[in-house]
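Can you read through this structure? Questions will come right after.
One protein chain omitted, others in place.
Chains: A and B, in written order; residue numbering restarts at 1 for each.
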Amino acid sequence: MRGNRNLWLGGCLTLIFAGAALISFLWVPYDTTVLDIANKIKGPSGAHPLGTDHFGRDILSMIMVGARTSIAVALVAVGIGMGLGVPLGLTAAAKKGSFLDELIMRGNDLVFAFPSLLIAIMITAVFGASALNAIIAIGIFNIPVFARLTRSGALSLWTRDYVMAARVAGKGAARISAEHILPNVTNLLIVQGTIQFSLGILAEAGLSYVGLGAQPPTASWGRMLADSQTMISFAPHMALFPGLAILLTVLGLNLMGDGLRDLFDPKLRRAR
Amino acid sequence: MSLLSIENLSLSIHGAPILRDVSMQIAPGRILGVIGESGSGKSMTAFATMQLLPEGSLCRGRIVLNGQEVLELSEAALCRMRGRDVGMVFQEPMTALNPIRSIGDQVAETILIHEKVSRSEAMERAAEALRRAELPQDRFPLSRYPFELSGGQRQRVVIAMAIALRPKLLIADEPTTALDVTTQAQILDLLKRLVAEDGMGLMLISHDLAVVADLADDIAIMRKGEVVESGPADTLFRTMQHPYSKALLAASAHAPDRDGAPQDVPLLQVQDVVRDYTVHMRGWWGKTTTFHAVKGVSFDIRKGESLGLVGESGCGKSTLTRAILGLEEVQGGSILLDGQPVFTGHHANRDIRRRMQVVFQDPYGSFNPRWKVGRLIAEPYHLLDHPPTGQQKAHAIAEALESVGLNAGDQHKYIHEFSGGQRQRIAIARALIIKPELIILDEAVSALDVSVRAQVLDLLADLGDRFGLTYLFISHDLSVVRNVTDRVLVMKAGEIVEQGATKAVFDDPQHDYTKQLIKAAPVLPAEVV
Partner (left out) sequence: MLRYFLKRLLSLALSLIVASWVIFLALEVVPGDPAAYMLGINAQEDTLAALRDQLGLNGSVVERYFAWAGGMLHGDFGISYTYRTPVAEMIGERLWISLPLALYALVLSTLIAFPAGIWAASKRGSAADLTVMGVTQLGVAIPNFWFAMLMVLVFAINLRWFSAGGFVGWDAGVPAALKSLTLPAVALALPQASILARVMRSSLLDTLSEDYIRTARAKGLSRGQALWRHALRNALIPVLTIIGLQFSFLLAGAIIIENVFFLPGLGRLVFQSISARDLIVVESVVMLLVFAVIVVNFAVDMAYAVVDPRLRRRR
């Protein structure tokens, strides 16, 4: 029951923000590239449900457009992490104990010593700030996360008799990884994927906030918060709504992850 | 005057009935054997006595232990009772001990919890309890950790914990199921001795009729949460009335009928096979030592023969199996099937491999849960150069399923829809589909309940006759090997110490180890079989 409730609530929240991002391509209440100084720093009203910022831009529209940046960055970063991490993890598990396994795992440890913020700092110092930096920095950090998860999941599967049966049927390590191992770690990967997605959204907001991520005029929740900071004493709505957007999106993804885990994990399912 | 008296105990967990009207008695110094297959409720009866039940459990009836109404005791009173009045030993010694606390510490805890004594005195008494469990201090100091002990030794630590305060009742839940035969015999002897010394009552729970028959004074047979039959051990087997008890007894001693004598042509020839492992002490760059898993083993299997391979865990039988199947290259000797090598030029010989298949022990881990049965069964087709497709393939799958007593329609189901016994049938169907000559049965019936095991053994005998199959039957269970094989090999520490016709080896073992194994194996009373 609880698993389903998490899944529903999380799924709805996620859909709302993903939907807002998609709708923003077709329609937004106000054009976010047009400044309207006459209406700057207005609280919520009928015309502007979430108020306006210091350039008179509509905050609801900014949040809708900003959702695109957040979701795109986090999604691509998860894609990078899975795309590289999963094959590495599968390889390491298939060649357990070999030099290759050791190399992959030590490489993972090394990347873990570089939090994505440090990677972003290095990239920005050399190439300048952009949303692409955020994607690369978060994506690189995701690689060892997925590689480790895949490896540990795969290792326990390699001891199963059905893998032995496949070997008796003459199948090689690559084919077994593809046919028997990967399908059985997919659930783990989906759950971790939603968690990394939500962490990616938090990380993107943090990087944009300190100016290492998306640059103006690209709308971004982190940038909106950075802009609002000096005005927080007289325009708290400018800080409140983008922050809530981040909070609710991340909450939605985390709830969805929990719900999926309950759904997939037969141990928990039986207990329910 | 009985020590433990369970009267009309009923138990439900979250409303689902688990036990119904269970009654049994244990007198001081007596051993009650509780027998049943999985799901019979035998362990739950033990946990109800300890009141260590899962959440949502509801007990009705009476449990009287040493004059106390257990079901009416408060949680605090129950804590005082557990460990002091009644001790418990569990099935899985590998996980029953806290991995990060020393054994002395864990045994002394039983004493410290119940009595106001100094730590040093508790440690002294812990040493005494361990000594009584045959873990003397000079070889097993209190500072040992569980990971430094073998399974049998860990079980002794658990026993020492349970008897440290000389409780009046000891409950042993499948105490030897996870152990090798010789270790099992030692642990059972130990329990018997402790019962005699302390005048303790013992509830011995087991799925193995022979284990209980050897030891118990009284026996209760359980099925689906009920006691179907009970009585004194020496008369019960003869006076048994309930059809289930009779069926259980028959299945335990079941010997399938086999026709067809083996031909005098060798199918598999194993010559001086050596398999060494390089063990990395610390990662791939660390120091290495060589572990000799198989040390020059030779034997033949004749066409149509059923050959048994017995040995305890770690004796090298799994390594040998992998070598025969061509999964690992050997360092010395040769393995020939019908005169052709299994391994040629560092590669497994596909032509040979398709003539052998294997059935594993674990009916739950043998199948990819995401595949349908049809695809699972057809997996060995990968060994063929031109595997059948379409209609032909569907037909072959249906045929394989039907030959093991399942329906052709089952190929569209997932594996979780089948019971343990059915899954083992599916595993056999998978082995049969490419029409192999040799089938290796790697503990293939060990995980099954006795009644299911008897059915699967019958099926194997029947298939062997129908398709002229040759079996290599690997098992730790001597009674099964005795009933289904023509010849037997006894393996110990990588070597074959004795081989010969099954009947001859069992009736007149030559090697000391074989004698020890046969002596240790629990047997049903002669008049029953």
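A few notes on this one:
Note that a residue touches a chain if its C-beta (ideal position, glycine included) is under 8 Å from a C-beta of that chain, and two chains touch if they have at least 3 such contacts.
Computed from a predicted model, the values in this text were never measured in an experiment.
Although it is not drawn, the missing chain touches A, B when the whole complex is taken into account. Screening B:A27, B:C79, B:A250 or B:A493 against the full complex identifies B:C79 as the residue touching the chain left out. Residues of chain A that touch the chain left out of the display are 106, 109-110, 112-118, 121-126, 198, 202, 205-206, 209-212, 225, 228-229, 232-233, 236, 239, 242-243, 246-248, 250-251, 254-255. Against the chain not shown here, chain B presents residues 50, 52, 75-76, 79-84, 87-88, 90, 92, 95-102, 109-110, 113-114, 145, 147-148, 158, 161-162, 281-282.
Here is the rule we go by: only the chains that are shown with their structure count from here on.
The residues of chain B lying in touch with chain A in their complex are 280, 283-284, 325, 327, 348, 350, 353-354, 356-358, 360-362, 365-370, 376, 379-383, 427, 430.
Touching chain B in their complex are the following residues of chain A: 97-99, 102, 160-162, 164-171, 179-180, 183-184.
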